[in-house]
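Of the protein chains in this complex, one is absent; all others appear in place.
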Amino acid sequence: MRKFLKGKALFSAVTVVSMLALAACGGQSSAPAQDGKGTGQEQAAAGEPKDGGVLKIGLSSTAKTLDPIAYTGAYESNIIRSIGDTLVRYSGDLSKIEPSLATEWKVSDDMKVYTFKLRDNVYFQPGKYQDGRKMTAEDVKYSLERSSKQSALKRLRGVQSVEVISENEVALHLEQPNAALLAMLTDGGNIVVPREEVEGWGDQFGQHLIGTGPFQMDKFNQDDSVALKRADKYWGPKPHLDGVEFKFITDANMMTNALRSGDIDVVTDVKGQNRAVIEKDQNLNLQTKPGLSIEYMGLNQNEGPTKDKKVREAIRMAVDVEGLVKGVFKWGGAEKSYLPLPKASWGYDSSLEASVPAFDPQKAKQLLAEGGYPDGFKTELYVIASRVPQATIAAQQLKDNLNIDAEIKTVEWGTFSDVVAKGKAPLYIMGWSWYPDPDFFLYQMFHSKQIGSLGNGYGYNNPEVDKLLDRATAETTDEAKRKEMYGQVMKMINDDVVHVELGLLDVATGMKKYVEDYQVRADSSIFLVNEETNVWLNK
Amino acid sequence: MSNQAQNISPVSVPLAAKKKSKENSVWRRLLKNKLALVGMIIIAIMVIFSVFAPLIATHPPNAMDLANSLSEPGVDGHILGTDNYGRDLFSRIIYGTQISLIVGIFAIGLGGMIGTLLGLVAGYYGGKWDAIIMRLMDGLFAFPFILLSIALMTVLGAGLFNVILAIGVANIPGFARIVRGQVLAVKEEEYIEVTRSLGANHSRIIFHHILPNCMAPIIVYATMNVAGAIISEAALSFLGLGVQPPTASWGSILKDGKDFLVLSPHMATFSGLAILLSVLGFNLFGDGLRDALDPKMKV
Amino acid sequence: MLRLILRRLVDLIPTLLVVATTVFIITRMIPGDPAAVLLGPQASPDEIAKMRESLGLNQPMYLQYIDFLGSLLQGDLGTSLGYHQPVLSLILERFPNTLLLSVCALAIALLIGIPAGIISATKQYSAWDYTVMILSLVGVSMPIFWLGVMLVLYFSVHLGWLPATGMGSLSEGFGSVITHLVLPSIALSTIPMATFARITRSSMLEVIRQDYIKTARAKGLREFFVVWKHALKNAMTPLLTVMGMQISSMLGGAVLTETIFSWPGMGRLVVDAIENRDFVVVQGTVLFIAVIFVLINLLVDILYTVVNPRVNLSNKGEG
Amino acid sequence: MSFDLRQGETIGIVGESGSGKSVTSTAILGLIPSPPGKIERGSIVFEGKDLTKLSQDEMRKIRGNEISMIFQDPMTSLNPVFTVGNQIIEVIRLHQQVNKKEARTRAIEMLKLVGIPEPEKRLEQYPHEFSGGMRQRVMIAIALACNPKLLIADEPTTALDVTVQAQILELMKKLQVDLKTSIIMITHDLGVVWESCQKVLVMYAGNTVEYANVEDLYQNPLHPYTWGLLDSQIKSDTVGKLPSIPGNPPDLRNEIAGCYFAPRCAYAQEKCFTERPPLVEVSLEHMVACHFQTADHRLKREGGEASE
Partner (left out) sequence: MSETILQVNNIKKYFPVKDSSLFAKPAKFVKAVDDVSFEVKKGETLGIVGESGCGKSTLARLIMQLIRSTSGSVIFNGQDLASLSEQELKKARKSIQMIFQNPYASLDPRKTVEQLVMEPLVIHQVGTHQERVQKVQELLEVVGLSDYHATRYPHEFSGGQRQRINIARALALHPDVVICDESVSALDVSIQAQVINLLKELQAKFDLTYIFISHDLNVVRYISDRIAVMYLGRVVEMGTYEEIYHNPQHPYTRALLSAVPKESPLVKKERMILTGDVPSPMNPPSGCHFHKRCPYATDRCKTETPALELFEGQHLVSCHLLGDIS
């Protein structure tokens, strides 16, 4: 009986081992055989643009609603920009604001009235409640007032009323002067929409968005994909593409796999090893550009050991940001950040970089001793799951250099925002990104009015900084003057040691070789068809 | 000598003289079962790894070396290569055994004890107790395990203790059901009625007679569920809710490794294999145990 | 039969109450203010306060509970904070996707698991028996997410046969739905398939020892009929219980599979909802899953009476 | 072990638990599961054919058709999830090329034959809706549906009450006369043997110890074990201490050289422990397996009840 058993057991054990081997090597052998030279940056010589084809773009989170006043995620605004147009928009390199639906505009002396001249050849896409009628100033008034009053995320602040001057001319009246108004108008939430459609669809409007853009809504498959098709009466250049399909793939690696297996043509938000994978793949190329999002470690100004400025300085000097960034972003994707403002913003002043003290563990140890903690202390470092690598390395450095025991608290986004907003987090790592206008960074992160919200989680309160920030938006719309004021703000912030600036992230988009004229923008927004670009498929 | 029995002469007993108690027959039957043997060996290795982790591991598990992270297996002394922070993968997997064993055993211990108690009460007393407890268990069962754990973890926050609590709670209904079924069966046996006729009270009947006779299926179910618990810990870590960095758990290694599968799959593959083999070990041992404890099963 | 269904429906109510209360308490205890999460980092404190007011979050807890139960009775699961749509319609949109995936996985599990179990029971200790036993053990021990990722890497990326993610819509033709369905349903079916094989094997071994199998053989029936007619129908009873439990745990498995394969099902909906503190959705889906679970058990019980006509002797037979 | 059986005759195989009587019956039908059990040697000749040499297919044609069997516990011998009618019709259609309707009428006929009231209604019912006695009647209906030549009854009435047992034994006697089936009656109750058997074979620990006609065995038992068995029967006039066989049946797992009964036999001598006694015909159609019970030598039986 025993002999009989042994033979059988052996046979079946072999089958199992082969099964495992197959599964294991599944990992290895899938590394692309061909590891050709990374083509990376330069654009293949594009022939004459061809019409036709549907561009499939992967987005890394599901679009819940496209209603301009209700959407919350950045991914939703990417779809909205292909369907609707705003009055003005940022240029490709975010350096200046260019005309879109508005051809020209002027600001009153008291900076409280902005008048815009509108294009007269703009038509809405045909929908259930209108058959593609002409856009008028009346529609602009309706859309902007709707946004200022009802937008959940306040995408148009401080607009008192919108006045229709003529068929093609409107004027915005502000409660008080705000130089950042134009920046706000570029937001996806301020596109012009037809009244009949909005009221017709009611709360279903989020799934049946109608605008004046190059593509119109075709199918909204909840949680799976959104398909758009070319809008015939588009006022701008005629799109080459027949349509666009945005597919939602939440798992980043799966997104890259989908690109490599041909499920999708363009992958947004490429991070980590996927960058290397795409660079190595012959029929893919990776376009990168320094982005508008920064990462930093916030130091609590009011509670815990970091109350004392010396301790904060010690911590800042004890974190080797260069090493951390290289450790976390092993395949590129970020560079050392010096200021609480991205380089892509016109407010960036590289001369201030020098005032940020370099990595010096000995001096840091000495400063910490002076601060009253010669042998370190125990604290907590709050972070959300996606930034665990940064926290792990930072905590390790603080332990090695200052013997500070920072217990890493990985928490849900909800818990994180609750703890930090209430100022209860001694240390936390967070990111920030908004429009290129410095106000949307410095005001949100350092103005005392923002204490209690996530931006000013460390409870920073400096009256001079407050005054400067208010003057920067109220006194002038001249960027040069505003830039000088923001420079002083950043100088003071740097001296008060509020942040330990970590990484300045870049925007990376992977795409198939046959995707031509696709312009990657620093604010990771997607413009497929406008004066500067008109994407086409070379296959 | 007439063939009529005289008075009560002690009956000649042809039983084999040597002492043959029940225990060693179970053990002997277990050893004869090849698959159970393999299972036991795997479990033994796991115990050795976790107890002697400091000796076996080649490097301190949390020592970072960012310069050569994700290096291939075998590169400069790292038997299985390094993870994305340059920490030695082999050492982290060895230390990971501790987490898996602790979670597996404590979670099932917690869930098992509470579940068995509830099952005993529901099965033995029946009536409204049975209805209440079983409705509660249905309620817990209706909660898909993953969601229950996610909810628990978000409330209590991640961390080893909370993982054990979440997985333990999720296992209570399973044990309650198994024990209740077993108690209902044993309760009908004649020797229970005999004990009642001798005047034994409820607690004696439950703990002296019913529980010992329910132990076999409970132990088998427990071993199987330790395997389940290890997978659950890995699943929770996969969703980012498991053990907190920098502690090494197979689930968290696998979760980190997932992002580098294409170019450096060794991280995910080896942690995946560790989970697979350990769970296989417990399942094999559980299977063998069930056959050994089941009197009808003749090997 | 009808009385059985009525009785079970009556039982449904307390169980649902337990689930509803637990989910209500848990979602309320999760730290993090839904309004803050909804408005994102840029929102200012007073905007968050206004949002809390509009969502009725400031009402005392018991009031929220009462109107939660009240609306529950009318089948209204509330409107989702993120989607601005009634939760019920969200669920009804996604449930078919999860159902499709689970049914396919269940079908694969049944069609392969049960015959494998039967054959390995009839050919005990043969090579086939050992292979099935070991493969089923490996199947039960295989973490879904590892298997899922491996399948994708091998079949869709390396070989390029199958799409890696997404569900494909009917509009793109029946074929596309099928090709999208293959990998996720295989991944989801491994654990139930392995469990069915093991349970079928052990319950068949139990049944084959019974007297009526000896009678069947004494009648001169071919072994095939003895096993597939007489033995199988009796072995179905324990199998049904396990099937009931497997289906419910499959809903759990779906969560992982859906995240890996970006399958627009309910599993992912719930995970996102928990992350975004959309507790209305969390409540709705968990309750919905609980109802499904109880209905499945009801179905299993009805199948019991079909498969096994024996009346369960309620009172103790007289000695 | 060997015996022969004539047409329409009933032989009783008597023995205590573990004596191997059930194994004999299942061996005849070739139902011993092949991996563990195996027929070592010897033959089973049925109407000239040696069953041990037949192929599986040939055996299957005989089972249920020419030789059929009924078992001890009516509660578990019928498949609980199929109707009684289904289980009867199954064997009819298996062996006789008849369509469903004819098989059904045949089944109803059989139920009437075995004395089950309202056969049409009962056909559609499930086994759990029948009492113990009724179920055994259904078993008999199934066994005799194809009017087999030989019926093996493995302790048919042990699990039944004495009044129901009487009914079943009467029924089997009537059917034997009507259908001329020979019966192998396996039992541990000598009363059943006296009731319905012409010949009887006493088994102990897997061996035949005595084989004779019923009256001959009763009046002139030869083997010490048979004596013990007869003595320990409680009769209506038994008083005083019950004669009982000391000790316990042997453990068949360990090899025993001599006569299996030796350890418990009052007449055992040295030879009994070393040599196994052959089964010998000591008088007309009366065989016994005991060294000291031969044609020319008789053991003197002490004590015990002299038969009247």
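Residue numbering begins at 1 within each chain, and the chains themselves are lettered A, B, C and D in the order written.
Please note the rule applied: a contact is a pair of C-beta atoms (placed from the backbone, for glycine too) under 8 Å apart; a residue touches a chain by one contact, two chains touch by 3 or more.
What you see is a predicted model; the values in this text were computed from it and never measured.
Peer 1: Among D:Lys241, D:Lys271 or D:Arg298, which residue is in contact with the omitted chain in the full complex?
Peer 2: Looking across D:Lys241, D:Lys271 or D:Arg298, the contact with the absent chain belongs to D:Lys241.
Peer 1: Among D:Ser22, D:Gln87 or D:Gln165, which one is in touch with the chain left out?
Peer 2: Candidates D:Ser22, D:Gln87 or D:Gln165; residue touching the omitted chain: D:Gln165.
Peer 1: On subunit B, what residues meet the omitted chain?
Peer 2: 5, 7-11, 13, 15, 19-22, 189-191, 193-201, 204, 209, 212-213, 295
Peer 1: Taking the full complex into account, what residues of subunit D touch the chain not shown?
Peer 2: Residues of subunit D in touch with the missing chain: 16-17, 131-134, 161-167, 169-170, 188-195, 214-215, 218-219, 228-229, 232-236, 238-239, 241-246, 248-249, 307.
The criterion applied here is as follows: only the chains that are shown with their structure count from here on.
Peer 1: Could you work out how far the Cα centre of subunit A sits from that of subunit B, in whole Å?
Peer 2: Here subunit A and subunit B have centroids separated by 46 Å.
Peer 1: What is the distance in Å between the mean C-alpha positions of subunit A and subunit D?
Peer 2: The separation of the two C-alpha centroids amounts to 89 Å.
Peer 1: Of all the residues in subunit A, which ones touch at least 2 other chains?
Peer 2: Where subunit A meets two or more other chains at a single residue, that happens at 5, 9, 20, 27, 30, 253, 412, 414-415.
Peer 1: Can you tell me which residues of subunit B touch two or more of the remaining chains?
Peer 2: 35, 154, 258, 261-262, 268, 276
Peer 1: Contact residues on subunit B for subunit C in the complex?
Peer 2: So the residues of subunit B touching subunit C come out as 35, 135-136, 138-139, 141-147, 150-152, 154-155, 227, 231, 234-235, 238-239, 254, 258, 261-262, 268, 272, 275-276, 279-280, 283-284, 287, 296.
Peer 1: Which bits of subunit B are touching subunit A when the two form their complex?
Peer 2: Result: residues 34-35, 62, 64, 66, 69-70, 84-86, 154, 157-158, 240, 244-246, 258-265, 268-269, 273, 276 of subunit B touch subunit A.
Peer 1: Quick one: in the complex, what on subunit C touches subunit D?
Peer 2: Against subunit D, the touching part of subunit C is residues 125, 210-212, 214-222, 230, 233-234, 307-311.
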